[in-house]
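The complex is shown incomplete by one protein chain, all other protein chains being positioned as in the whole.
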Amino acid sequence: MSELIKKIIMNYPYFAAFIIFVIGALTVLTRSNLFKKLIGINIMESAIFLMFVAAGNIRGGAVPILSGKNPHTLYINPLPSALMLTGIVVSVSVTAFALALILRLYRSYGTTDLRRIYEMGNEVSE
Amino acid sequence: MLSLIIALFSGAVGGLVVAMIPETKNRLRNYIVLFFAASSTFFTWRTAFMVFAGESVRVAGELGGLAFSLDPDPLGAVFGLIASTLWPFTAVYSFGYMAGKHKQRTFFTFFLMSLTMTLGVAFSGNLIALYLFYELLTFATYPLVIHERSAEAMKAGAKYILYSLSGAGAILIAIVLTYAWSGKLDFSGGPILANSLSPGLNWLLVLFVGGFGVKAAIMPLHRWLPAAMVAPTPVSALLHAVAVVYSGVYGVLRTVYSVFGHELIGQLGIRNILPWIAVITILAGIVIAARQDVLKRRLAYQTVSHLSYILLGAFILNEWGLAGAIFHMISYSTLKIALFFCAGIISEKTGEIKVSKMGGIGRSLPKTMVAFSIATMGMIGMLPLNTFWGKYYLMKGSVGAGKWPLAVVLIISGILNAICFVPVIINAFKGECTKTNGEKGGGVSLMLAPTLVLVIVALLIGLMPGIVWPGVEAVVNWFY
Partner (left out) sequence: MISAITTNLPVFIIIAPLFVAFVLPTWAQRKRLVENLVISVEILMLLGTCYLASIVLLQKGIPIIYQMGGWSAPWGIELKVGSLGTFFLLTVAIVSLPVALFARGNLTHEVGGKERVARFYVLYLLLIGALGGMALTNDLFNVYVLVEVATLSCCGLVSARNHPRAAKATFTYLILATLGSCLVMGGIGFIYIVTGHLNMGFASQELGRIWQNNPRVVWMAFSFMLVGFGVKSALFPLHVWLPDAHSVAPSPASAILSGLAVKGYLICLLKVLYNVFGFYLMRVYSVHKIMVLVGMVAIISGSISALTQEDLKRRLAFSTVAQVGYIFLGFGLLNTKGLTGTLFYLASHAVIKSTLFLSAGAMLNATGKKNIKDLSGIGRKMPITTAAFTISSLGLIGIPLFSGFVGKWQLLMGSMETGSILPVSVIISGSVLCAAYLFPVIRIAYFGTAPEKDCKDPNLPQKLALIFLSAAIVFLGVIPGSFLELANRAAAELLVLR
């Protein structure tokens, strides 16, 4: 038991990422409000970002900026962070696109509740 | 080789030509149809003689990463001869029957297309080619089944497609299994599965027989056939009594003799069950036929019954059984087509389709009903007609294989055929004459001529079975 707790404490960013991911996924799948779904997606993505960045972290490592004066020999892996920059860009564009869609849906259906939009069927005019 | 190609593709080319001729030019279209059907017949005969002479007329090529080959052996040649020879007769009959009816262009286009597909089945040299043409035959004949475009016709068409495609699916599974087990698909060079023995073979045979059995109308897979009788009579006559159903029968013969080989089937546990499946269909088919009032449906169930004669011959697994099967294939086709032709003339000239209302019809349509009676004698298996010999060889085969009950079944079936049709004939010649002579004008001569010629041919073969015997002998020698 203590072994397990020790493992969890040692790897806490990953467990945090896991919990955040589950929260996000549940939000996406169970909520019918368009905004909440979108927020769920963003939470999920944050979980993945956290996981990547944690993977690059090295305990006691320094910022990976090489210069002659720097005495450190242990650096944090910069690659995952750089990758997550791309991930964030993608996430932002998805969010922007989804917001535009929500706006369009709200104008046509007068609601942001996906269930009600589906109940209305195809009777809505342009 | 060239004659093989011409024989095969005459139909398809003719179909395309016919499709381009305007709907109204009936006369021109008829000549073209006759020309292409006749050319196909001529070149099929040439090919067949080359095959019987032992020449190889193989055309093979790789298409789509698979080997396709056309390589008729005597069995394929015999089937090709039957189909292509009957085509011009039916074409002439159709000119009379279709005169003044709608959508003639569509009818003749697909009528010729089906010729190519049927000959393709006959000439195919491996399972892939056989499967291709078997599948295409379904699509080519579908427009003919739904020719009337009525709700009933559409329903029959849907049934036809459903049954045929499911059957083709079973065949494809079986082909895949065959290829996976043996690594070859060609019919030439002995049976494909000759040296393999595995417990799965029984099921493989069931798949093949079940798949081809759909078109061969083995009970309970026969239900599309009576439904398809909504088609115009020439179609019922040629396709649903001969070409299409024979492609199924031919597939079963191929399975038995070219895929498995009679020696291998002789070792399988299922060999004792197969003849009895045919027996059930023979008896049940004719019993159901006797209860049908619509003449074409009665003939259809009789077809179901008689197709299983041929299957029975295949499942007996000896020389005489095969000889009987081939002989019955040849002789039955001539007479059955004549029967349907008669039914067509009756319904066209008197408007009667029900057997119970055909009293006195023999007076108004004497020639038709004489032909009908002779053909019926043939269905019973009486001597001066060719079907007697087929039946005789079948009985000889079954006794020779030590299965004398099968011979008894054949005799019983003959009696049932008599019970089914003799009253019709008696009734037709009894009673008052309603019209003086209905066999004049309106294309009747076009319909009557092929009927009478076919009946005379059947009589000739019956009196001199020697004229078709070389073909039968060639098939038997090829496999034994």
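A and B label the chains in the order they appear, each numbered from 1.
Just so we're on the same page, contacts are C-beta pairs under 8 Å (C-beta built on N, C-alpha and C of every residue); 3 or more make two chains touch, one makes a residue touch a chain.
It should be emphasised that the depicted structure is a prediction, and the values quoted were computed from it without experimental measurement.
Among the chains on display, the ones the left-out chain touches in the entire complex are A, B.
Of the options B:W87, B:Y131, B:Y250 or B:F372, the residue whose C-beta touches the omitted chain is B:Y131. Within the set B:M1, B:L66, B:I415 or B:L463, the residue that contacts the chain not displayed is B:L66. If you put the missing chain back, the residues of chain A touching it would be 21, 24-25, 28, 34, 37-38, 41, 44-45, 47-48, 51-52, 55, 79-80, 83, 86-87, 90, 93-94, 97-98, 101-102, 104-105, 108-109, 114, 117-118, 122, 124, 126. Touching residues on chain B toward the chain that is not drawn are 63-66, 68, 128, 131-132, 135-136, 142-143, 146, 149, 157, 161-162, 165-166, 168-170, 172-173, 176-177, 179-180.
By definition in this document, only the chains that are shown with their structure count from here on.
Centre to centre, using the average C-alpha position, chain A and chain B are separated by 69 Å.
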